[in-house]
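Only a single protein chain was left out; the remaining protein chains are all shown in position.
Per-chain numbering from 1; labels A and B assigned in written order.
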Amino acid sequence: MLPLTVPFFATIGLAIVGYLLARRRALSVASGDIRVLNALPHQHGLNTALSTLLPPLAVMLIWALAVRIGASRDLVLAPQNPAFTYIALIGLSVTGFVLSLLRISRDFRARNASERWIMALLIFASTIAILTTVGIVLSMVTETYSFFGQYDWRDFFFSTTWSPNFRGGSDLGIIPLIWGTLYISFIALVLAVPVGLFAAVYLSEYASPRMRSIAKPLIEVLAGIPTIVYGLFALVTVGPLLRDYFAAPMGLGQSASSVMTAGLVMGIMLIPFVSSLSDDIINAVPQAMRDGSLGLGATKSETIRQVVVPAALPGIVGAVLLAASRAIGETMIVVLGAGAAARLSLNPFEAMTTVTVKIVSQLTGDTDFASPETLVAFALGLTLFVITLGLNVVALFIVRKYREQYE
Amino acid sequence: MSASKHGSLLQTDPHTKKRNAAEKRFRMYGLSAIAIALIALVILLVSIISNGASSFRQTYLSFPVTINAAEIEAAESALLKTGAYNKIIQTSLLTYLTENDLLQDIPEEDAFGMISDEAGATFREFILANPEAAGTSFQLNLLANGRIDGYFKGRVTAQTALLDKNVTPAQLVMADRLAEQGALVKRFNWAFFTNPDASDQRPEAAGLGVAILGSFYMMAVVLFLALPIGVAASIYLEEFARKSWITDVIEVNIANLAAVPSIVYGILGLAIFINFAELNQSSPLVGGLVLTLMTLPTIIISTRASLKSIPPSIRDAALGVGASKMQSVFHHVLPLAAPGILTGTIIGLAQALGETAPLLLIGMVAFVKEYPAAWSPDAGLFGEASTALPVQVFNWTQRSDPAFVERASGAIITLLIFLLIMNALAIFLRKKFERRW
Partner (left out) sequence: MTNIKISAKGVQVYYGDNHAIKDVDVQIEDKTVTAFIGPSGCGKSTFLRCLNRMNDTIDICRVQGDIRIDNEDIYDPAVDPVQLRAKVGMVFQKPNPFPKSIYDNVAYGPKIHGLARNKADLDEIVEKSLRKAALWTEAKDRLDAPGTGLSGGQQQRLCIARAIATAPEILLMDEPCSALDPIATAQVEELIDELRQSYSVVIVTHSMQQAARVSQKTAFFHLGNLVEYGVTDKIFTNPEDPRTESYISGRIG
């Protein structure tokens, strides 16, 4: 990237000069009377600046990309002499500069011209979201492909042992990781869904405005706390507590990191997520529905259980799916709270590990991007991405359908 | 049909009583749910604060030192300069202890062990910065060893000292004597915010300086990239794009990107920015780029919401006086939507500031002792190795010395204070500029 620094700054400099020159030229063409101009001097300036700046920037971007792709296929695309690149890019810049200055006249529609450039920028910005997804998929698919070239996919998906060995001969079965992931997410949801849902119901149906205005933001504070904080909380407080007061006395284990530790802490993290989503959804149920039930002599709780919640059910299901997707993709809490041992066990007080923990452990430290022990992380990542994508799309679809129903 | 069918209203019938009991139970469930959430919040905060608050104070050893120009010259020409300075410190300490009759039965080695390994370097820096100190006697403030610090914070006791090879019970006796003398005091720990990280053996010197700077650089990258790109994308999607399957795809795509696990962005960063584009590992630039991509959906979603909240009449008014569509957006809609956009951006930045997982994958967890420069000829803009606040926390949790748990909790308090400020700012902006149409 570095060889492009000089043309980059040169182009920016030229664009600024272009803006000022074009404005002066437009004024002089109009002999100082801007009423005779089709566009304002400022718009002429903008058009020149953008004409000078954008084409070379676009070329630079494409050029850098091409060089990188070439390098990854052992092709040398970059010319030996960087001066060639400099001259080409600055030449392009100067061409835009001169052409746009020459076009300045009383009748030139500079506003339309400059707006076309701006439109191009806006469209480019909105494609970045698409490019991100493409980048995610491409980067993981190519590496996963080369992983499956070295390691049988059947072993990856169906083997029940995970024991990577950097000297080779590793067992890289995903099943124990998926088990740990699902077990922890399950415990988290068992805590977060009822607590979050009841909290949302209470806040939207029972609480006084005063209580609501205090309790709701406080619960939302939980959502603003970074996951590393929850991780440390699991490591320092919850883990030892569970070990000393539950696991050890009951003879269920001696480990502070456990499925229970990570699950409970993750559950706390998800409470505000479930409650604020459910709150929105419950509030979308029309008041007429409640009046109808109350008018028949139903108590509030009967109204909530038999009318409001069933009416909101699709939305709540969507919220739970989104929470599940969160839980499955959560990393820091499990890294610090769940442990590193891949294990297929039912005992919640034993340390187990998850897909995300293994992605971190296989990709940090000294890694060799040719060995299956490293590449497996991309296959894990892709699996994780596909699972969460599925959950998200289904959940977003359900929630959107639900919203439309009451709009 | 008689009035008696329903019985008297003044007497609650048994069935209604049962139903009312169920109602009460249901309310209790709701209240307990809120209580659980709030208690969890309180326990979380109390646990972090009680573990970390002590990191803001640090134990210092303060005693007089005399040094002359010849000694400085000798130390500067030694092979191990800090070692030579360490010797000078030890001599001065011994002098101080014997003069005040504090040493008594305690071995000299134990007394020297109470000073941080960092002391030599601190002393040298002080001398080089204050050459006029040569030949005079002055009070020197040096960090006490982490275990001595731990003794004053209740982490280390005479019992644990017996089992610990890094501290002896004699040192604790000495620490009490020095404290009585006023030579061993706890002070506010400015160094915690300015020092870089320190190795496993010297937790007392570890600080957040590099992490704070690294986080700051990354936030600058995110702000510089995510805000303009996010706003531009939102303007296009909300104001210009005609509804078609392409915009539908973009829309679903953005909603999904907002819910993709953060670690996936780490994999993306590793594969694209480091392996493919060959940018520097551990650099704030790569971290910032990854966080930009992560924050973008948040910013786009909130920006679109604020653009949507501007009534169409504003656009019509601008178009009606002959403004182009682009002018109506940039002159009228965007300024009106600015407070909402800003609020969304700050919240997005706060999220990015606390994000850890993706940064682990792009190598920001490395041990970094040097401050990164904003620009350097061979690393470019924000290209030097750095770390970040949340990653520093993770890094410290992986160390064996319990003093690092205190540091990690202290770092989290610092991080939470930053987040609190950012969120308070967002709330303030929302309250101040909120407008109902």
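Assume a residue touches a chain if its C-beta (ideal position, glycine included) is under 8 Å from a C-beta of that chain, and two chains touch if they have at least 3 such contacts.
Bear in mind that the values here come from a model prediction, so they are computed numbers and not experimental data.
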Touch with the omitted chain, as defined above, among A:54, A:67 or A:298: A:298
Listed residues B:12, B:68 or B:136, member touching the removed chain: B:12
For chain B, the residues touching the chain missing from this view: 1, 3, 5-6, 8-13, 15-16, 19-20
Chain A residues that touch the omitted chain in the full complex: 208-209, 286, 288-299, 302, 306-307, 310-311
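What we mean here is this: only the chains that are shown with their structure count from here on.
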Chain centre separation in whole Å, for chain B relative to chain A (CA means): 21
Chain A-facing residues of chain B, complex: 19-20, 22-23, 26-27, 29-34, 36-38, 40-41, 43-44, 47-48, 51, 228-230, 232-233, 235-237, 240-241, 249-250, 252-257, 259-268, 270-272, 275-279, 293, 296-297, 300, 324, 326, 350, 353-357, 360-361, 363, 365, 380, 390, 393-394, 397, 405, 408-409, 412, 415-416, 419, 423
Chain B partner contacts - residues on chain A that touch it in the complex: 1-2, 5, 64, 68, 71-72, 111-112, 115, 118-119, 121-126, 128-130, 132-133, 135-136, 139-140, 143, 194-199, 201-203, 205-206, 215, 218-219, 221-222, 224-233, 235-237, 268, 271-272, 275, 299-302, 304-305, 322, 325-326, 328-332, 335-336, 356, 359-360, 363-364, 369, 377-378, 381, 384-385, 388-389, 392-393, 396
